[in-house]
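Reviewing the structure listed below.
Only one protein chain is missing from this complex, and each of the others stays in its spot.
== chain A ==
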Amino acid sequence: MDLMPSADGTGDSGDVHSGGLRDVVQLAIPAAGAYLVVLRTATASLAARADFTLDDIEDLRIAVDEASALLLVSAIPGSALECLFTLSPGLMRVTVSVDSLDGEPPSKDTFAWTVLSALAGEVGSSTGPGQRVTIELTKRRGDFGG
């Protein structure tokens, strides 16, 4: 597991977002279902650190799990699933990406996507470069999931 907290909320690298500073945490895990629990734990921990409510934390934990599971289905065996958490005041953006076998975005007609969309405020997917597939979700503090 590669945990790289990037404290770019201080010094010259500080980004201003919505009037506040922004922290970025990057987590890379093997693209295997057994590591989803690590991602869920990290998500809950970061959301709690960002003062999200218990409801928001639970929503985020499920949403990141759903997004990751959607990507794992077509991930290249032995590759890494990368997760980028961007924490701003009152907002968390999570980007999950893998190198996939087919380079196709996840289907939006699935049960998992429905759950993901219901729990995260904004959800989208993108492809490239190459076979890279990415799901990005954004959760604002106090969003009503569902």
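For the reader, a short list of remarks on this structure follows.
To be clear about the criterion, a residue touches a chain if its C-beta (ideal position, glycine included) is under 8 Å from a C-beta of that chain, and two chains touch if they have at least 3 such contacts; residues count from 1.
Keep this in mind: contacts and distances are computed from a predicted model.
A chain of this complex does not appear here, and its UniProt-recorded name among "Anti-sigma factor antagonist", "Sarcosine oxidase subunit beta", "ABC transporter permease" or "Imidazole glycerol phosphate synthase subunit HisH" is "Anti-sigma factor antagonist". For the chain missing from the display, the contacting residue among A:T53, A:S107 or A:S126 is A:T53, taking the whole complex into account. Counting over the whole complex, chain A has residues 32-34, 36-37, 40, 53-55, 58, 61-62, 65-66, 68-69, 72, 111-112, 114-115, 118-119, 145-146 touching the chain that is not drawn.
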